[in-house]
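Can you read through this structure? Questions will come right after.
All protein chains but one are shown at their positions in the complex.
Presenting chain A:
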Amino acid sequence: MADYAFQAESLVKKFGRTTALAGVDLHARPGTVLGVLGPNGAGKTTAIRILATLTGFDGGTARVGGLDVVRDAARVRRLIGLTGQYATLDEELTGLGNLVLIGRLLDLRKPDAVRRAAELLGRFGLDDAARRPVAAYSGGMRRRLDLAASLVGRPRVVFLDEPSVGLDPGKREDLWRIIRELTADGASVLLTTQYLEEADALADDIAVIDNGRVIAHGTPPELKQIVGGQAIAARPKDPERVEDAARILAAVAGHAVERPGRHGLVVPVDGDRAVFDAARRFEEQGIALAEFSLRLPSLDEVFHALTGTPRADRSGASDIETAGSRA
């Protein structure tokens, strides 16, 4: 049991008559990242809030660093860092001021708190903005500062609730690099996301969660095997050549070609080898491309593969998660 950096067993959480978690198991070994993948309202935020001692639950157990999150809540809080979905910073204070405040609440002496804050600001590329009020920060800077705030106390377990929401792709790469470095230092990370791509880039293990249940659990390669791995998406510039392009894709992939858009083609592939073959043949036959990419299945496709049904409209459930996480 103490082998796990954090561990939730059969977690049940109800909000009134709605069951947010219906027996969820999650765990990660020290120095690893667990990616919790699921749509809005699946229960991701609720699970994080329980492990971070912010909310109670109705059944099961939750432990962090071998400590019970209910009975040893105070000691658990010494081990964890939390970055929620919403930047929890003081707009009126400077970036430095925000981090120093956290440091002092963590019982660092003022000079130590300032030193630690400066160190993190430097690490997150925020030195120049250190003395500016957060109100003047961009969305990406806020995200980075928010993440820095959760690291002031050198946590052993870091909870990140959809950390890349609202970041443009370049900034997301920066964030991913930082998250990878956390585990290089031996910390464990629980990361929730709606993107398989993100979970694939960061997680050692992925738990797919839907309607309060874990519906799949495994390493990214295992999961991708279940859901069908990668796919090539292509769209010829000239609509006349779509049939030619479809023939090429079918030949290199050995699978049936789907046609999601008007002239778009998607074909599942078993490895990235097919990309090079396809590219060479497109060139040989002089088919100009408007779009050509190798991508992972979308969350919808993952769910389709795992449950056999397309995801129903979950707007109702997402309201419940929002209400639960903020009420």
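Definition applied: a contact is a pair of C-beta atoms (placed from the backbone, for glycine too) under 8 Å apart; a residue touches a chain by one contact, two chains touch by 3 or more; residues count from 1.
Following the convention adopted for this analysis, contacts and distances are computed from a predicted model.
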- Could you check which of "Transport permease protein", "CidA/LrgA family protein", "NADH-quinone oxidoreductase subunit M" or "ATP synthase gamma chain" matches the UniProt name for the chain that's left out? "Transport permease protein"
- Query: Which of A:Asp58, A:Asp127, A:Asp168 or A:Asp185 touches the chain that is not shown?
  - Reply: A:Asp185
- Note on the structure: Answer key for A:Val70, A:Leu106 or A:Ala305 versus the chain not shown reads A:Leu106
- Note on the structure: Considering the complete complex, of A:Leu151, A:Leu190 or A:Ala253, the missing chain is touched by A:Leu151
- Hey, which of A:Thr55, A:Ser164 or A:Thr193 is the one touching the hidden chain? A:Thr55
- Absent chain, residues of chain A that touch it: 49, 52-56, 74-75, 77-78, 80-82, 84-90, 92-93, 97, 101-102, 104-109, 120, 123, 133, 149-151, 153-156, 158, 178, 181-182, 184-187, 324-327
